[in-house]
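Heads up, one of the protein chains got dropped from this complex, but the rest are sitting where they should.
Here is subunit A:
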Amino acid sequence: MATADPAVRVEDKLFQNRYLVDAGRCHIKVRPHTTPTPALKALLTACPARCYELNANGQVEIAADGCVECGTCRIIGEPSGDIEWNYPRGGYGVLFKFG
């Protein structure tokens, strides 16, 4: 499985962005699983904010604090039921300064 190039730190990029995090209300949910489907695995690399990571048990987890709300994971993961995607509550989430 492809992993992200360690030379590129997405966290440094996201650090420049403005967010209003809706604490405790993640707008994306990953369906509980024991082994990830190909669609879920694809999210590890395709997500531009690297919100998806493998946990110690080899399952895909999401931390959406840095989410830029592009919808890529919805396109890949929603048709198969792997993830459930909603908009953040009004006013919350990424707040683009320039867009």
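Before moving on, here are some points about what is shown:
Rule of thumb we're sticking to: a residue touches a chain if its C-beta (ideal position, glycine included) is under 8 Å from a C-beta of that chain, and two chains touch if they have at least 3 such contacts; residues count from 1.
What we mean here is this: contacts and distances are computed from a predicted model.
Of "Spermidine/putrescine transport system substrate-binding protein", "Transketolase", "Protein FixC" or "Carbohydrate ABC transporter membrane protein 2 (CUT1 family)", only "Protein FixC" is the UniProt protein name of the chain excluded from the display.
The missing chain lies against subunit A, touching residues 1-2, 4-5, 7-8, 10, 13-14, 16-17, 20, 39, 42, 45-46, 48-50, 68-72, 74-76, 78-79, 85-91, 93-99.
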